[in-house]
Structure formats: C-alpha cells, structure tokens
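Quick notes on the structure that follows.
In this view, the complex is presented without one of its protein chains, the others remaining in place.
Labels for the chains are A and B, by order of writing; each one numbers its residues from 1.
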Amino acid sequence: MISPSLFVTELLNGLTLGVLYLLIAAGLSVIFGMTDIINFAHGALYMLGAYLGLSVIGVTGSFWLALLIAPILVGVVGAVMERLTLHHIYDRDPLYHIILTFGAMLMITEGVKYVWGPQPQQFSTPAILAGTATMEMSMLSISYPIYKLFLIAAGVGVALLVWGLFKFTDFGLIVRAGAQNPGTVRLLGIDVSNYFTLVFALGAALAGAAGVLAAPFLSVSPSMGDSILIVAFITVVVGGLGSFRGSVVAAILIGLVESLGNLLVPELTGFSVYLLMIAVLLVRPQGLLGEYKVRQASTKVSFDEVIPPVRVTSKTGLAAIAVLMLVPLGIGIVWSSYYVGLLSLIFVWALLALSLDIVMGYMGLLSFGHAAFWGVGAYVTVLTTVHYTDLFPVALLLAAVTCGVIAWGIGALSIRLTGVYFAMITLAFAELFHQIGVTWSEVTGGANGLIMPIPQMFGINLGDTVVFYYLTLAILVGTYALSVRILDSPFGRVVKAIRESERRTASLGYDTNKFKRRAFALSGTIGGIAGSLFAGYQWFVSPETLHWVVSGDAVIAMMLGGMGTLFGPMIGAAVFIGISEGLSAYIPGWRFLLGLFLVLIVMFAPRGIASLPRVISKSTGDARSRLFGDSDEIDIADYEQTAAKEGENE
Amino acid sequence: MTILETENLTKKYGNLVAVDDVELSVSAGEIRSIIGPNGAGKSTLFDLITGMQPPTDGRIRFDGTDITGMASHKIAQRGMSRSFQITDVFGGLTALENVQVAAQVDDSRRSSMLRDADGLSEVHGKAMDVLADIGLDDRPHQRASDFAYGDRRKLEIGLAVANDPKLLLLDEPTAGMGSEDTNSTMQMVQRLAADRDFTVLLIEHDLEIVMNVSDRITVLQDGGVIAEGPPEAIQDDETVQEAYLGGVFS
Partner (left out) sequence: MTDPLLSLEDVHASYGESHILRGVSMEVSPGEVVSLVGRNGAGKTTTLRSIVGVLEPTRGTVTFDGEDVTHLPDHERVQRGIQYVPEDRQAFPDLTVDENLRMGDLRSGGEGIYTVDEVYDVFPRLRERQSQSASHLSGGEQQMLVIARALVGETELLLLDEPSEGLAPQIVRDVLDVIDRIRDEGVTILLVEQNVHAAMETADRHYVIDRGQIVFEGDTAALEGDREVQEKHLGVGATLDEP
C-alpha cells in the first residue's frame, strides 16, 4: 500500500519534471512553429545553459544573476548559430536542417567539454532555497525540498512570461503572424527574416533557462542534454507538433507518468514514457492536441543531380575489390595487421551507412535510430553464440531477421508520420532499446555488457584478423551488389518515386506505406548484419552499441560520403573511421571537428564526397553567390507551386 | 454507359462549402470539361473523385462500383488516373523510369525486389509506347527535371495515361503554357483518348480549348453546378455568361 504522503511527494516530483520538460519543449515548439526546424541542438543548448550558469555563479556568486545572464548568453549562441548557418539554407529540404543542427550539437557539446572539462560538476543550491519544507496534515506528512518547489514556481513563471510575450507584445504578434504566413507579414512591410533569428534566440534562451533551473537538482555534465532532448521530442510528439497547449499538457503528463509510473509499476521504470509515446502513436498519431498535416515540403528530399551507384562489375568496382583482396598480403611487409583489422571495422560501418542511405537517400526518410539495429544485431549475435550455437553465420542470420522484423514494426507504427516526425520517433525508439540494454541486465549484462566466444564456423576461426577481413569484405560486396540490384528493381523504382513525390506515387495506384515499411525493414536487416559483424569484430557487446551516438555517427558517415549514391556512404564510413581512429588519439575534442565538418558539408556540399569532383569544378564564385546570395530566393519548385496557384486563383 | 456518377457530392471546410451538392454523370468515351470562375470548386471536386480528400456528404460511383471513402491508391488501381495542376513528375528519375513506374503498377512483379526493372519487357514496351505518344521518345534517358516546362507538362500527362486508365482526370493540363504548346498538348490529349479509349474529365480555364475539345461541359459556380450541356448550348447560356461577366451588375 502506497502511503498518501509518498503519493503526494511523487506527484510533486512529477510536476517538477513536467515543468522542466515544458520549458525545453516550449523552446523546441517556438522554433519549430516559425521555422519548421526541429532543433537537435536543443539539448546541448540546455546543457550549455547549466554550465554558463555555473560560471556566472563562479564569478558573481549569485544564482539569481546566473538565472538572468546564462539564458541571455545561450540566446546569443542560438542567434549566432542561426545567422551563420540555417539563415542561408531555409530553402533546402528540412532534413538538411535537422542534420545541420545535429552537427551544431556535437560542436556545442565538445566545446563545453573543452572549456569546463568532461567531469560532472556540482551546482550548489542557493542558500535561500536550500533545505526542505515540511507539511503535516491529518493523513499527510511531507517534507519536500524547497528548491524543487521553487523550480515549479519559476518554471510556471517563465512559461507565463513567454505566453505574455507572445500575447501582448509587437514581437509576439509578428512571430505569431509569421508562423501562420511569413509571406503576408512581408507584405505588411516587415522584414520577417530577422524574426527567424530572434525566434531561434528565444528558443535557445528558454533551453538555457531550463538548464540553469535544472542544474541544482540534476548533476551538471556534458551529456545532461541527451536524455532531455529525447523526452522533449516525445513531448512534442505526444502533445502534437506545433501546438503550444499540446506541449504543456504533454510535458506535465509525461512528468507525472514518469514519477507516478515508477511508484505504481516499478518494473517499468525508464519505460513508461516510451510506452506512453507508443500508445499515443497507435491511437492518435497526430498527438493529443495537434492537427497532423503531411507537409509536402517536410517529406521531400530531392537532389540536383543523380549520382548512380558504381556497379560491382564495372571497372572501378572490380578494381576496388581486387585491391582490397590483396591488402592482407601486405601484412608484415607494408603494414601491420592492425590496419587490416581497421579496414574490417570500416567495412562494418560501411554496411551501416549503406543501410541508412537506403531509407534516407532513396526513400527520403531520415532515421535517427539506426543504433537500434546496430545494437540489437550485436546483442542477438552475442546471445545466440553464447547460449545456442557456436556457428557464427547462424547468429548473423538470426540478427538480420530480428532487426528486419523490428524495423518493420517501427515502420508500421511511425511510417505514416513523415519528415521531421520520423526523425524524432526513430530516435526515441532507439533510445527505448538502449534503455532495455541497460536495465535488463539478467539478459544483456547491463552496463557491463556481454563477452562472446571467438566467432567461428565449421572449425574455421573467424576471429583471425585476415579471415574476418575477408568475411566482412565478402558480406559488404554482396550486400552492396544486392542493394544496387534492389534499387534498380521494380520495387526500387517505386521507392525512388516515393522519395520524389509520395502523392503522385499513390495516385498511380501504389500503397506507398507498404513500400515504405518494406524498405525500412530492408534497411533494418542490413543494419542488423552490420551490428552482428561489429559484435564479431570486438567479441563483445555493451549498451554503447545502442546509444544514439551510433545513430548520429551513421548519419555523419552517410552525409560525408554523399547520400543517395550507395557507394558514397561507404566512402564516408571509411573517412569517418579514419578520422576517428586518427584524430581521437591526438585531439581530445575531435568530435568538435566532426560537427564542424558536418555543418560545412550540409552548407556547401550536401552530396558529400561523392559530389566533390563536381563541387570543386564549379567556379568558386558560383559557390559564393549561392551561399551569400539572396536567401529569399525561391527555387524553381516554389515558382511552379506559385504558378499553379496563380492558375487556381485567376 | 455511365462511367462516373456522383450523387449530391458535398465538401465543406468549416463554414465554407467548396463543393455543393454536385450531381455529375459522365458517359464512357466522352471528353467532359469542368469550367467555372475562380473558387468554383473544380480542383476540390477532383480531389473528392480521386479519393485524395473524403467528401462531407454524398456518394461517388465509378465503373459500377461505389468508391466513396476508398483510399486513393485503390481507386487508382480500379482504372482512374489523374494529372496535377502543379507539375508533379518524379524529377530525379528519367523520363522512361517515370513512365515505367506508372506502367508497372498492373504487373504482378511490380514489387519484386530482385528483378531488373528494365527487364520487364511488357512494361518497358508499354512505357516506350507512351513516350512515343507524348513525343518524348527521343530522350528517354533524360532526367525529368532537366526537361523544359512544356515537356514536363507532357510527361505529367504521360504518367497519368501509362497505367491504362479508364477515366483520366486532367487538371489544367496546359497551365502556364504558351499558345503553341497549348494547342499541341490538347491535340495530344484528344489523340490519346481516342487511341487508348479512355474517358476524359478536364479542368481548363482556356475557354477556347474547352469549346473546341469538349463533348459536354459542366459549369460550376460557388461549388454548385449552374449549367451543363454541349459547347454551343453553354455559350448561349445566359447564366454562364453572367457567371463570367459578372451578372450581379447586369
């Protein structure tokens, strides 16, 4: 029996969390409402707020000054970030915006580690708010930290302030109008593009304020933004994207579900929020208060040029394979076996990047959850070889099938939601698997992970560097050839058609959701194979394999190489692993450079390395004018849209 | 024989009645135009018929089946096809691939993953025929987005005829074209309809075209039908004249 006192305490805990989520989700919503951008750097800005708060306290000794100054500074960071990058590429597909903010997230996170160090830090509660408040009533006897009560009040205060800002000021009026129709705002003589920057700053400042408020009761660490970002995504999915009221309701609901869920059903600790999200997706995919509309723009990825995959049987393909087959012969003569092992790792990552390219580059859905397939593939492999069979290929097959089924399931739940929704939901699903990996320790070994026996089959030791090298090479070449074939099949044609225009594909008589589910399952299967080989590479698996960093790295590798080309992401994986092996030993903050690299690629060479020859051959002047030119310029597609509207109107 | 029939078809958005109690009956083989001033509800009517939006009220019967509320891809599979006012071809695919995607929809191997899409010989043949019919067979391997506007508009129609429709809905096929392209495009539509034996439902604002190609014309105003008949009758119809010239002040 739960005592009423405990219940009320948990209720207050839920409220505290809810208010925190509200602040984060509000910032996210404010930015999305006007710019249509889901800011993946939002968690990092929250974390930055906490650290800046720490420093302000260090200098001034005042928590109150920190609460004032830190959010302003974070707002400035947000404004600078928007002005330098997003401001110039609003006319691009929204998926590029997401990837860009992901790069910014890496840069902020690494920047913070550089300045403040990677260790968690203590943020002392201001003296006036320290201690606990106690309340005694007939049935209740509660003592509750004063700071948390303050946080609830302050959070509500900030939320009201924002509400008032939007409701009563000219700035708020223009932003609300701009979110509905920026073109009309311009027609009233207002240069609306400046407000995009201001709104970004405001959203960032809200995240910063949440960071300062959260710091005294959560520990301050560079990774504190990760979990909150995912909860914020779940909040906007549950509440309904673009609905401020929805976010408020969902944030409080999620806070309560988390705290009361832990109390009532302790077995589900850590999962209740995900279950809530899945339930909402099943029952009301548009969110509790949202109106779900497929925006044509947010679903589309289009390329200026088609870069066809290099065929395995082409000269380049055969030459590449031949060279790679000869590599192990140089062991001990030209290089050590370390480099051959490194190449195997590259092959494994190439598979993961390839699997991502199938959904993103060919179908136009951005998955930020491929860690799920990587990790589940690895776990299934390890568990199978530990418990059931010592035949590695069987484990590999099982991993592939399991991941295919999981991908199909995720697809069935969320593929109706395109564009930005899909990116958020896949991230949340992957995080769910990560949670399972950490908590279900009887099976997964928890945070310690599991060791697997040396992979082998029919007496062949697959653990041998050279044997494993050839195994991964063969699987990579085979998978690549198969993928090229599949994308050239009738099925592949339809998948590409869906990327170009889902509406048109459906109007020709195709059940597009069916094709999208299958393509996602295919991608998951290949991701599972990659994960399985990764387990075979390191003879070990841990929840690290399920961490969102893996998803992000896969996106980076794909973008580096060039999405929508199949071979590009494989090159990208090679460069990525090369950079990480080469730099990580020498430069502690190498991920900062990675983030910067990603931002630059999105800005200047969105088709990555695969397009570099073409990008370089274009005159530099051309590139300049594209970047610094008139950002209001409408592309051809927009013109046609307007042209048709014209026809409609006249 | 009646191929398409609507019964008090109605679409409301809040207070606005976009399509108001429309009774439409189109015979197999005819070219029927839908005309009307701005905001008459023509495009919305198309969206209702093709299942892209659910009607608020009323029924739609196509080729003997009640298709009200059916998903748009299912309706398309029954032989209804449409082109869009905003060119909506698969820009990143070649002209041939575009038409192939449309032509393979009836093939049993349409979702095969392992065959070569270009190896489906009937589909390939059918697609090349379509390209020849729309005059793009000289550049089958050019990306759709690299074609000139007029050619993209033709491809738009080519996509819609490649899956062998019984009924083709054309939404302003000549939008944004010069008069030369306009004429050749309409001649192409007439030829295709005769050769391939399908019925055409046409939205068009160029009245010259409408008068020349239509068997019958339905005039919409404010979501409702105000007149229907052969071109000559429509031209002489007082109500129609007023709708266009502004009857309020006459």
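We take it that a residue touches a chain if its C-beta (ideal position, glycine included) is under 8 Å from a C-beta of that chain, and two chains touch if they have at least 3 such contacts.
Because the structure is predicted, anything quoted here is derived from the model rather than measured.
Residue A:187 is the one among A:161, A:187 or A:474 that touches the chain not shown. Which of A:34, A:107, A:152 or A:174 touches the hidden chain is settled by the complete complex: it is A:174. Touching residues on chain B toward the chain that is not drawn are 14-16, 37-39, 148-150, 175-179, 205-208, 211-212, 222, 231, 234-235, 240-241, 244-250. Think of the hidden chain as still there; on chain A it touches residues 170, 173-174, 176-177, 180-181, 183-192, 632, 636, 639-640, 642-643, 646-647, 649-650.
Keep this in mind: only the chains that are shown with their structure count from here on.
The touching residues of chain A, counted against chain B in their complex, run 302-303, 306, 485-486, 488-494, 496-497, 499-501, 503-512, 514-515, 518, 522, 640-641, 643-644, 647-650. Residue ranges of chain B in contact with chain A, taken from their complex: 38, 43, 50, 52, 71-74, 76-77, 81-82, 84-93, 97-98, 100-102, 104-107, 109-118, 120, 123, 143, 159, 163, 172, 175-176, 205.
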